[in-house]
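One chain of protein is taken out of this complex; the other chains stay put.
Chain lettering (A and B) follows the sequence in which the chains are written, and residue indices restart at 1 in each chain.
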Amino acid sequence: MNQQLDTAINTIVTALRTVREQKPLVVNITNYVAMNNTANALLAMGASPIMAHSRQEMAELMSFASALVINIGTLDSQWIPRMLFAVEQANINNKPVVLDPVGCGASALRTATSRQIGHAANKLIIRGNASEIIALAGEKTQQKGVDAQDDSDAAVGAAHYLLETYQGNVVISGATDFVITPEGVFQLNNGHAMMPYVTGMGCSLSALTGAFAAIGEESGLAAVAILGVAGEIAAAQSNGPGSLQLNIVDALYQLDEKTLIQRIKLS
Amino acid sequence: MNQQLDTAINTIVTALRTVREQKPLVVNITNYVAMNNTANALLAMGASPIMAHSRQEMAELMSFASALVINIGTLDSQWIPRMLFAVEQANINNKPVVLDPVGCGASALRTATSRQIGHAANKLIIRGNASEIIALAGEKTQQKGVDAQDDSDAAVGAAHYLLETYQGNVVISGATDFVITPEGVFQLNNGHAMMPYVTGMGCSLSALTGAFAAIGEESGLAAVAILGVAGEIAAAQSNGPGSLQLNIVDALYQLDEKTLIQRIKLS
Partner (left out) sequence: MNQQLDTAINTIVTALRTVREQKPLVVNITNYVAMNNTANALLAMGASPIMAHSRQEMAELMSFASALVINIGTLDSQWIPRMLFAVEQANINNKPVVLDPVGCGASALRTATSRQIGHAANKLIIRGNASEIIALAGEKTQQKGVDAQDDSDAAVGAAHYLLETYQGNVVISGATDFVITPEGVFQLNNGHAMMPYVTGMGCSLSALTGAFAAIGEESGLAAVAILGVAGEIAAAQSNGPGSLQLNIVDALYQLDEKTLIQRIKLS
């Protein structure tokens, strides 16, 4: 495993360098709450965000963008067809799609829409928290969940089901983050306990996942590691979630490869 | 009155503790400008925000949420039926509704919609600034307004009219804040002159009012006191409204009961 971890860390560092060099364009159909922070996180890390949702321009945008991020945080019936059309365009152009199933399980609308988007996308990465991942996987996981020792176990079980069903990698974010790929499960222990007190942290993680998918790192590993490291650096300088929100953007901007390698807690 | 004030301060402190323990879920249908800050203010104080507006999920959400906040800051004809449907669901579930009539009086649309929402809600708290409260009360207050010595007097008069008409408590925010309930009028003198230079401060106050209503403190007093105290602590560390915006979030997160009791200026 040690060699696999070294390879993974190398992949992460290379991915950061590549994003900064290539500045890939990432199209985001995301929620009203997190649009500003998401755009700033992408910019700070070196990517080029565009927030767009109109069907009238999505075919054009996806023809030259490098990835699509779909986040259902403030969903309504007008946005769902826009999201599905954008996924179609991503497929046509063979571009990866990151799905952030915000609040999946909290309403039938969110659960059904998440599944619809998941099934529609050809090159898919799913990024959610444990309860969203479990809800997305649905009944079959609930049954597995009986044997699960804790939420993380249930979520990783659910993620394996999703990996198989949707043919897409899965990122579960939480105190410990999990990255589930066909090659195996990675576990990351970066980040800080104050991060869940900032709205849209998960949304930023999904957006960064999109930036790395845009340059070919489709496991989600680089985004988890880099936002986790940036978050813990930022938390050390923050008096609360207000300052943490902006210090994370600063930390993403300043993050150097040496610090990243030293801090990554991967297993 | 001294004993009543002591009781009120005790209520405020207990309310903060209860929100932090129970982390009540507050559904917000609010404006595009303040969504991020509003969510962050709720999180920092210990509540759980969800920003949602779709009719397709509102019945479910209001069945397990503890309060609804309706803010008309960026109103349009598509959002009005969503707001009214959400109020209906809050009523069905016997949940309190906070109405923030942003810009009431600036357009007929805003005035009419504010009144429609106010009349629809069974358990109502209204939170506005003096001019919004006066506009919401309409002509009858204008007549009283002739005798008013200043805006505050006119607004408190208007608030009494609203209390009677809508059977809901009223919070008037300004340099001095007023909380108008059937039990009497409270006056609070916390806060800072720089706070009106941060967009969405009133929206945050309405959201926090929703969090306290969610745990049964429906006067609005706790929200006014706590945001006022957080605001003055934050202002002392801020170079302008940019840093104030985030320092208030930090101050809400850090606020301890002792500091709160020491600083509340209630009469």
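Structure notes:
Methods note: a contact is a pair of C-beta atoms (placed from the backbone, for glycine too) under 8 Å apart; a residue touches a chain by one contact, two chains touch by 3 or more.
The shown structure was predicted, so the numbers you read here are calculated from the model rather than taken from an experiment.
Across A:43, A:84 or A:261, the residue that sits in touch with the chain not pictured is A:43.
Among the residues A:61, A:185 or A:261, only A:61 touches the chain that is left out of the figure. Contacts to the hidden chain, counted on chain B, fall at residues 31-34, 36-37, 73-77, 103, 106-110, 196-200, 238-243, 245-246. Where chain A meets the missing chain, the touching residues are 32, 35-36, 39-40, 43-44, 49-54, 56-57, 60-61, 245-254.
As a working rule, only the chains that are shown with their structure count from here on.
A separation of 34 Å divides the Cα centre of chain A from that of chain B.
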